[in-house]
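Structure provided below as structure tokens; questions to follow.
Note that one protein chain of the assembly has been removed; the remaining protein chains are unaltered in position.
This part shows subunit A:
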Amino acid sequence: MTAAPPPGPARKRSPWRAGQGFWTVAVGVPAIFSVMRLWIEAGGELQTTLLLVANVGPVNLLAALFTTATRLVTMGLVTVFALGAVLSVSTAGTPRRPPLFARWFTLAPFWFLASVFGIALATWQIIYLPMLAVAAVAVFQRELAALDWSLPRRAATVAVLLVGYGWLVAPTVAEAWRTGELFALGMLVVPPVLALGVTGPLPGPLVRPLAALAQPGIAIVLVAAAVPVVMTPVLPMTVTTVSTASGVPEEVRGHVISTDDVSTVILQERGGVRYVDNDDIAARVLCPTDEELVRYRLRVRDVHVEDSLLGALGRRVRPFTPISAACRIPA
């Protein structure tokens, strides 16, 4: 016990450094992401990238990034804080310096954690919400323990929650079993069971290896999950019907970069920028992209499992978006 590090300047600096690292990531990653997305959107062409940079405002870019990257960001934060919570509980009372994620978790105020989980609850696909429940139990385990409920009360609460959850997802689970969608089945059934056991400290010998593996592991998973987000278009997909001299209209499929009094600039889906005279434009329609197609036919109480609660709420306001025939025309 004599080897315990003295509580000196290093302990004062470590929270600061940990907080600095966190905010550097929180601000820097979106900025880097935005530039990467424009680069990819431009098809790797320098001039097209510059054209996009000149026409896509930073506010629009950030709003588009928020719309499409919220899930990734909250997924990263939720994972970090969940692991941080487990590591924090596991290293409590030990003299060694806590692992990085545990320090981040300790630094994060309650309102921030609650906000992250609130945004995740609203924006995650419903099929992944059971995983969010597991993370919530891990992150807020100290608050739950502070309630100091008796064992019968705890057991009754857990039983009510599980029965309610079972009622909610039972038809979906049965359908997933019937159609052989085993991953979806697992995502709905397994997490509630895991939530029962995810609290409490880990065995001592596991803490340091887990902490050592968690940081690169999460980095790899986030990078893998970030690839489709980086490739998600920044601008909406449209099909513009352009009149031609031959009389047969031409459909230009792509993203509208800008419009002025004379022409409309379209970044074509197949590549290249097209300047179209406004007088030649007969029609323009908004089109969905392949990424919006679903993989599952499962619904939880008439809400599609790949929809978010926010999206499902929106669909209650505008239930049906007709797809224009022009969207079916090949690029």
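In this text, a contact is a pair of C-beta atoms (placed from the backbone, for glycine too) under 8 Å apart; a residue touches a chain by one contact, two chains touch by 3 or more; residues count from 1.
One rule holds for everything that comes next: contacts and distances are computed from a predicted model.
Name of the non-displayed chain as stated in its UniProt record, restricted to "Nitrous oxide reductase accessory protein NosL", "ABC transporter substrate-binding protein", "Sulfide dehydrogenase (Flavocytochrome c) flavoprotein chain" or "Acetyl-CoA acetyltransferase": "ABC transporter substrate-binding protein". Annotation: of A:38, A:100 or A:137, A:137 touches the absent chain (contact as defined above).
The omitted chain makes contact with just one of the residues A:32, A:114, A:206 or A:231: A:206.
Only one of A:65, A:116, A:139 or A:198 touches the chain withheld from this view, namely A:198.
Within subunit A, the residues in touch with the undisplayed chain are 75, 79, 82-83, 86, 128, 131, 134-135, 137-138, 141, 144-145, 151, 154, 180-184, 186-187, 190-191, 194-204, 206, 210, 217, 221-222, 224-225, 228, 248-249, 288, 290, 292-297, 299, 302-304, 306-307, 311-312, 315-316, 319-321, 323-330.
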